[in-house]
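Read the structure below first, then the notes.
Complex shown without one protein chain; remaining protein chains in place.
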Amino acid sequence: MRDEPTRAGKIGSYVVLIVVSAVTVVPLLYMGALSLQTEAETLSADPVLWPQTPQFGNYTELFERAPFGHFIVNSLVVAGGITLAHLIFDPLVGYVFAKFRFPLRNTLFMALLATLMMPLFVRMIPLYVMMSNLGWLNSYQALIVPFLMDAFGIFLMRQFIQPIPDDLIQAARIDGASELRIYARVILPQVKPALAVLGLFTFVFQWNEFLWPLIATTTEQMRTIPVGLTLFNQEYFTLWHLTAAGSVILFVPTVLLFLFSQRYFVRGITLSGLK
Amino acid sequence: MRRLTPGPPRRARRGRLAALFAPSLNRRYVLTAYAFLIPAFAFFALMFYLPIANIISNSLYTGPQADQFAGLENYTRAFGDEGVQNSFVITVIFGAGTTIGAIVIGLALALLLNQRLRGRVMFRAALLVPYLTSVAIVGLLWRNILDPQLGILNRVLIDLGLPTQSWLNTHPLATIIAVTLWMTVGYTMVLFLAGLQGIPMEYHEAATVDGAGPWQRFWRITLPLLTPTTLFVSVMAVISGLQAFGQAYIITGGGPANETDLYIFHVFNVAFTSRDFGYASALSFLLFIVIVIFTVIQLRVGRRNEVQY
Partner (left out) sequence: MATPSPSRRDILRWSGTGALAGLAAPWLSGCAGAPQEDTEGSSGGDGGSGEQFTIYWNAGHAYPTYEKVIAEFEEAHGITVNFQKFQWPDLRTRLLSDFASGNAPDLCEDSLWTQEFAISGDVMSLQKYVDRDGAEMGFPDDWHPRTISRNSYNGEVYGIQLHLTCTMLFHNRTMFDDAGLEVPTTWDEFLDAATKLTGDGVYGVALNQDHSYSWPWLLQNGVRFYDPDTKELLTPHDKAAEALQFQADLVHKHQVAPVPTPGTDYSGPQKLFSAGRAAMILTGPWDLLPIEETSPDLEYGVVPALKQVEQATIQAGSSMFVPAKSKHPDLAWDFIKRITALEVETATTEEVGMLMPRQSWREEPVVQDDERYAAFAEGFDYAIDFTEPLQLTGKSGEIVELYKTLYQDVVMNNAPATEALDAFLTAGEKALAG
């Protein structure tokens, strides 16, 4: 599929991509516009696309009305910590499932996937009791430890490690490399794009997690951004200008991380494209 | 070449017992595997299996404190509960729509972006951005945009002289499926792109030499070799589709008249509006079983199609 596309095919591809990109990006630009509107403009029944005067003060208002700096730090520590843990543990377990043969492999793998099939909120209360028992409520441990690894990441890594030729592993074994060394020197370099994907998606998911931080924190200073954002709504209506400003702030780190990790996707693609 | 992975699928299926005592199996690797797995499963036991076991035991109780033993009453109740049946049907439609949509659109976009095109990086970024935020924000944003009276979409349609929409009233389920796809196709696209890179070029070259057209090469080479990715995407899409919650919680509140009453949203209301944790646990466990069945089927089908390099 990587041969030179025909001229007509190329134009067609551009048209499709431009249309789809517009559909995905324009609503988000609208959110950016909302974040710069006055409260009156966002509350109005006649929505406007762009504010008369951009209200950059909406962003500073967030910090004045709540410990928003704390929220940002908490979110970074929690989502960052979990992402690091996933990058360490998930590929390792994924590798075992992809490249080792051992009794009960399929059963254990299914048992692993089963952990994804219970919604968090039904597990939440037992977990809450556990954290309370450990004296961990309202701490970073409580926000991080229950999510140190997950079956999503393990499954993802298994799928990407599986196609790596076994010969590579065999050759390393014959050379006398230890299993950990094989993993670190042979396997990991092969799956860099997948690791970038895993890191990005884990971070995005945890960065936006709402329910667990709502339950596991017991002071406003320990809240993460998604939970902290609920402070800005009134009882009967949404303060759109502040909610949108908060959402834009919520967006920035994930977009930055994407731009950073994107390099790895790109390299993978261009390398094979150059062939 | 000696394979560590199950080689031809048929051989692997011959039986686990055979694998256990197969003389060719190197004990050392089995021990290594378990050495890696034991800490992982200890973690899962503590953070997942124990709470899940807890939920199963809770499902046998009733009352606001979930402290009155009720036997299997919650389960028999679930099978006669029209609200539950309604939300189950809706959720299956939702799960099917979001899974098929995510695979078809995501793969199509990945194939487009796998060509040598100018601005590829930009397009990829544009397609993925909706996934970089949360369902809650996406939900709030689209609810705001789509409101028939107050939303910006109808304002723009009026200004352009076009007929207005009220999709949240007329096609609520299709609308939340579309919003979900808007958010997730970029993510499946990225996964497919990563998968496409893993396909060795030699296969394509060989096929081209054999005179296969692009369409034939897609069906004969790309799609089969992409199976690990497709399997992953579809398993995950089914799991998350059947457990979707935020779309109903934020966008529609389950309405109008329960037309978007997604199963987990329904269960959440049983737990936190009606405060019936026992029943909510039973309903969660029933969905758990359904998802396990779907996943086992997918893994079976996927394993059959998996190609060994």
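Chains: A and B, in written order; residue numbering restarts at 1 for each.
By definition in this document, a contact is a pair of C-beta atoms (placed from the backbone, for glycine too) under 8 Å apart; a residue touches a chain by one contact, two chains touch by 3 or more.
Keep in mind that this is a model prediction, so the values were computed, not measured.
Listed by label, the shown chains that the missing chain touches in the whole complex are A, B. Shown as candidates are A:Val19, A:Ala40 or A:Ile174; the residue that touches the absent chain is A:Ala40.
Residue B:Gly253 is the one among B:Gly71, B:Gly119 or B:Gly253 that touches the chain missing from this view.
In the full complex, chain A contacts the hidden chain through residues 39-40, 43-46, 121, 124-141, 145, 211, 214-215, 218-222, 230-238.
Considering the complete assembly, chain B touches the hidden chain via residues 46, 50-51, 53-54, 57-58, 64-67, 77, 82-83, 143, 147-150, 166, 168-169, 172, 249-258, 260, 269, 271-277.
Keep in mind that, in the parts below, only the chains that are shown with their structure count from here on.
If you check the complex, the residues on chain A that touch chain B are 1-5, 9-10, 13-14, 16-17, 20-21, 23-25, 27-28, 30-31, 34, 45-47, 49, 89, 92-93, 95-96, 98-104, 106, 108, 110-119, 121-123, 125-127, 130, 145-146, 148-149, 151-152, 154-156, 159-160, 162-163, 165-167, 169-170, 179, 193-194, 197, 201, 204, 208, 210, 226, 238, 240, 243, 247, 250-251, 254-255, 258-259, 262, 265-266, 268-269, 272-273, 275. The touching residues of chain B, when paired with chain A in their complex, are 1-6, 16, 19-20, 25, 29-30, 32-34, 36-37, 40-41, 43-44, 46-52, 54-55, 109, 111-117, 121-137, 140-142, 144-145, 149-152, 155-156, 182, 186-187, 190-191, 193-198, 201, 204, 208, 214, 217-218, 222, 225, 228-229, 231-232, 235-236, 239, 243, 245, 264, 267-268, 271-272, 277, 280-281, 284, 287-288, 291-292, 295-296, 299, 306, 309.
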